[in-house]
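One structure is given here, and the rest of the page talks about it.
Excluded from the complex is one protein chain; the other protein chains are retained at their positions.
Right after this comes chain A.
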Amino acid sequence: MCAQSRAESDAGASPPDSAESAERVPVPARTVLDGPEIQRALTRIAHEILERTKGGSDITLLGIPSRGVPLARRLAERLERVEGGAVPCGSLDITMYRDDLRLAPARALGRTEIPPEGVDGRLVVLVDDVLFSGRTVRAALDALNDIGRPRAVQLAILVDRGHRELPVRADYVGKNLPTSLRETVTVQLAESDGADAVLLGPAKPRPGEEEG
């Protein structure tokens, strides 16, 4: 659902390179963002959101499971700290709207929790950890469409790793991270992984695809 699984499916799509895959095994994952840097990036995004929406009183944050949900919650906390008012925050599962459902066994669903205010007429900011092909965002827009009609939709992302397959652009980016398709971006958050970090590592071989 997050960066890793998408990276895996893309790694399979790229032509296998036996010379490279043999030498990519020992390369360890490299930390590109550590805990404090992630905190600073989120604080900056929170300020950018307030600036662009002019202190937006009708903001609703929706995190995309799994890592987008804690990120949305952290952004909501920061917005509340700066502006004082409560910021509705929820989660939007996109599994049923994915375009690659038939390429893998059925996935477990994430949680969809729409705040009691709903999304009608509100400024919805979608929050996710990694922006890659853009397909997740497309699915999220479809999912949102079935739930209500927001006044506008914006996208906040912790890491933009490029390689877009759809015309999608983030409004708020924590860090632009140029990557190769043979790399994976893994976001770890204290809520689910014990500590905050963004790791850049070699693509994991898919099960069944033996390394040469």
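A few notes on this one:
Here is the rule we go by: contacts are C-beta pairs under 8 Å (C-beta built on N, C-alpha and C of every residue); 3 or more make two chains touch, one makes a residue touch a chain; residues count from 1.
Just so we're on the same page, contacts and distances are computed from a predicted model.
As stated in its UniProt record, the chain not included in the shown complex is "Aspartate carbamoyltransferase", which appears among "Aspartate carbamoyltransferase", "Alpha-L-glutamate ligase-like protein", "Heme lyase CcmF/NrfE family subunit" or "Nickel-dependent hydrogenase large subunit". Within the complete assembly, A:D142 is the residue of A:E37, A:D58, A:E83 or A:D142 that touches the hidden chain. Of the listed residues A:Y97, A:F132 or A:Y172, the one in contact with the hidden chain in the full complex is A:Y97. Residue-level contact of chain A with the missing chain is found at 93, 96-97, 101-112, 142, 146-148.
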